[in-house]
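What follows is chain A.
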Amino acid sequence: MFEGVPIISIIILLPLIGAIMSFSLGRHDKYAKWVALGFSTAALVLSLLVVVAFMVEPNTGSEGYHEGNGFFDFQFYEEYSWIESLGIRYIVGLDGLSIALFVLTTLLSTISILFSWDTKLRPKEYFGLMLVLEVGVLGVFTTLDYFVFYVFWEIVLIPMYFLIGVWGGPNKDYAAIKFFIYTHIASLALLIAIMAMYFEAGANSFGMEDIWRAGQSEFARTFQIAVFAAAFFGFGVKLPMVPFHTWLPDAHVEAPTAGSVLLAGLLLKMGGYGIIRVAMPTLPEGAEALQLVMAAIAIASILYGALVCLAQRDLKKMVAFSSISHMGFVLLGYATFTQVGVAAGVFQMFAHGLVTAVLFMMCGVVQHHCGTRIIQDLGGLSKKMPAASTMMTIGFLASLGLPGLVSFAAEFMVLASMFDTWALWLFLPIISVAITAAYYLWALQRSMFGPLTTKIDTSHVHDMNWYESVPVGLLLALIALFGVFPLVVFQYIDPAVRIVLDLFGGG
Partner candidate 1 sequence: MIPLEYWLILSSLMFVIGAYGVMTRKNAIVVLMCIEIMLNAANINLVAFSSYYSTLHPAFGTDVSGQVFALFSIAIAAAEVAVGLAILLSVYRRYQTIDVDKINILRW
Partner candidate 2 sequence: MIDWIAYAWLIPVFPFLAFVLIGLLPKRTLGWEDGGGYAVAGAAGALVLSMLVIWDVLNGQTLTHDAPRSTWLIIGDFRIEFGIWVDQLTAVMLVVISVVGTLVVIYSGGYMHEEGVGRRRYYAEIMLFISVMYGLVIADNYLQMFIFWELVGLCSYLLIGFWYEKPSAASAAKRAFIVTRVGDIMLMAGLIILFKYVGTLDFAVLFGQGAGSIVSRGEIPQDMLTLATALIFGGAIGKSAQFPLHEWLPDAMEGPTTVSALIHAATMVKAGVYLTARTYPLLVQTPESLLFVAIIGGVTALIAATCALAANDIKRVLAYSTVSQLGYMILALGAGGYLVIHAHEAGGYAAAMFHLMNHGFFKALLFLCAGSVIHSVGTNDMRSMGGLRGKMPITSITMLIGSVAIAGIPPLSGFWSKDEVLAAVYEGGEFDPVFFALWAMGVATAFLTAFYMFRMWFMTFAGAPRSEVHAHESPKIMTVPLMILAGLALVSGFALFVGEGFMGFIERSIEDLPVTPLHESLTDIAVRIFTDPLTYVSLVLAVAGILLAYRVYYLPGFDRSVFAVGVRGKLQRALENRWYISQFYDDFAVKVWYGFALVADWFDIYVIDGIVNGFAYLGANMGATIRKAQSGNVQRYASLIILGIVVLLVFILYVLPWGGW
């Protein structure tokens, strides 16, 4: 469909053009949201067309197909030289690992822009920054050159810093700075890892595939362990993993709703994506040496995140901690080094992106209409906002892994692969399934059910606005769709993961 058209670059450029237009609107800042919606929708539509054109059973001769010869096989492949003397090229392409996250990015960006429809504070900067964020995340998910990858990786931080710092809650300065510095330190570890791989490979190329190929013979075991540790730290902080997670609750609590949606829905996925795209395939011996560390951290994240949720008073903070718990499943799936585990981990990223977006949006709705998110001050809101409470209930149920909704397949498969690798240690992470149900239902009981609260003035509380219910409804429909038909997504992930495990020596 896209023969001879650099479609990936076009999709990355669209939001960038939109951002520049939005920034330069001058006095006409009420059109910013229309500009943002237009450009993000265009990117969304094009990315959906890309999915349609993406070949599940690749025809190896077709244009834009790039055979990895052991590395990942890419489609819609584009390659341009940039800084030749250093071997830096602009390479983009999609495979089964990235395509789900790619579409998730365009989808969530569009939806969060729609959700922020009534932003009144500096709209042109706000929507412009959202688009810049989309550009950065899209770049991370498509770039196949470490240098450009790192550039995009860092670009993402800047709009998020401003989104938290300008449009955030009462403690926004603290949260924004903490977010930036914490994740930036992690990025430095990543940079060190990239540089180490570049020089050790000696291929005078930053291309992921070139470095991987050279690394097959050049990377010694101790080198791999050290560099994997650095890269794992760099990606893991973003994931986030316990104990390097504390930037996340603060950033979420203070960020505006759409910022939280993108933060949890996309930025966390960058960490999970990096581990599976970069760290594990390129440094397999390092990964193998640190397998137990990965698993221990994953289980700690799952259980600890769930337990801390139980004690939260702020609805949004609870959802933030639940992200830690659920992203632990991603890491646990990876750590098994099995086909089932890794595929389920990738799927869990996609599922979590959809579900957590709903949850943060519902927190935003509660905040917007009731003026508070403290669970103890809420209560009985079902009476006042039936649609909101229904959507919140479905969202919570999806997040606690109810079958028929999207997370179930992922969590079940991760746990199955966990048993495959570590047998009865299975009983540690599986406890979290009950704790998760407990904290969600308890929160639901105290905020939505029971008699109407008297601690806040509820006389003006009304149900959701259209720009709130349409995005949430759309996401819920997708959650149910992919819950019933997970194969729709798995058919892309599964072959790509097979390649990861071939890299691993059989898996």
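On how the list was made: all candidates are chains of the complex that A comes from, given by their letters.
Convention: contacts are C-beta pairs under 8 Å (C-beta built on N, C-alpha and C of every residue); 3 or more make two chains touch, one makes a residue touch a chain; residues count from 1.
All values reported here derive from a predicted model rather than from experimental measurement.
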{"item": "In-complex contact of chain A, chosen from 1 or 2", "value": "2"}
{"item": "Residue ranges of chain A touching candidate 2 (in the complex, touch as defined)", "value": "178, 181-182, 242-243, 245-247, 304, 307-312, 338-340, 343-344, 380, 382-383, 397, 402-404, 408-409, 412-413, 415-416, 419-420, 426-427, 430-431, 433-435, 437-438, 441-442, 444-445, 448-452, 485-487, 490-491, 494, 497-498"}
